[in-house]
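Note that one protein chain of the assembly has been removed; the remaining protein chains are unaltered in position.
And now, chain A:
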Amino acid sequence: MSQIETFYEVMRRQGITRRSFLKYCSLTAAALGLGPTFAPRIAHAMETKERTPVIWLHGLECTCCSESFIRSAHPLVKDVVLSMISLDYDDTLMASAGHQAQDILYKTMEKYKGKYILAVEGNPPLNEDGMFCISGGKPFVEKLKYAAKDAAAIIAWGSCASWGCVQAARPNPTQAVPIHKVITDKPIIKVPGCPPIAEVMTGVITYMLTFGKMPELDRQGRPKMFYSQRIHDKCYRRPHFDAGQFVEEWDDEGARKGYCLYKVGCKGPTTYNACSTVRWNEGVSFPIQAGHGCIGCSEDGFWDKGSFYDRLTDIHQFGIESNADEIGTAVAGGVGAAIAGHAAISAIKRAQHKGDQE
């Protein structure tokens, strides 16, 4: 095989009709917010471009990103997305194992030097020389650095690779760090979420294939097309928020009526993700629709921001777990008491010295 197959060829070989293929293209265009005119361009790119080799590494993680990815809602995903990106190495999904698998990694890296996309799921723990995550007999951090060296671009799948996630939560015994702390010389696309939405994952890859470049990123390196708005901004319960109608208790009338979950700690107002628009499992639902507040899983350090069920979250720096209002009322109370005391002494002193002056 002198040339790698194009995406289209792979799709056809997998038994996908041209009609389904075009449907996929327009759906992807819509998912990326590109408008109908882009569907033919995506189709054209798919028909002409070579498949992009992808190396998918797994560090300290739970594989929920992979689980999400393989459930990408579009019917073609299982056959197509995995084939279309030419997923050359993914130790979880690939058939081979051990030395055979390692071999493929080395070969792919050599063959497509500077061209492959490195997708990283999970993150490297740095404590004890990285001994908390061993992959192929070596600390994962070494494998990560090695594979990143010749990558064209790097995708940080999920909150682990993007922010650190649960393994980096206080006190972080393994000293797990997001991959951008280890790889500093390559562009990194962060696709946070625990896990990220399947369509967001495939959408990011499709964008990169279609346009041959990285999607536009925000300040924190997340693709703007999926992470530029908060869950709250597009939440279907938002009218209840604006109206001041809240779920106060989990079993109250408001909960049954589907009121806003703000007061029971929904993190929608502080979480940037596409859940309220793309939703999950073929657009069936998402946490808020299911009646539970957003826990902010795509935000930096969401494990360390106190309870999932409080609007005002705890501030750990104060030693005891207390929120801004508790600290504020305590300080204001203290100052108020001090003022009252001071005023009393002032009045006494003034009474004592009355007539002293002039």
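Remarks
As a convention for this text, a residue touches a chain if its C-beta (ideal position, glycine included) is under 8 Å from a C-beta of that chain, and two chains touch if they have at least 3 such contacts; residues count from 1.
Definition applied: contacts and distances are computed from a predicted model.
According to its UniProt record, the chain left out of view corresponds to "Nickel-dependent hydrogenase b-type cytochrome subunit" among "Ethanolamine ammonia-lyase large subunit", "Nickel-dependent hydrogenase b-type cytochrome subunit", "Tryptophan synthase beta chain" or "RNA polymerase sigma factor (Sigma-70 family)".
Among A:K107, A:K138 or A:H342, only A:H342 touches the chain left out of the display. Among A:S26, A:T92 or A:T270, the one in contact with the hidden chain is A:T270. The omitted chain makes contact with chain A at the following residues, 218-220, 224, 228-230, 233, 239-246, 248, 254, 259, 262-263, 267, 269-272, 296, 299-302, 305, 311-313, 315, 323-325, 327-329, 331-332, 335-336, 339, 342-343, 345-346, 349-350, 353, 356-358.
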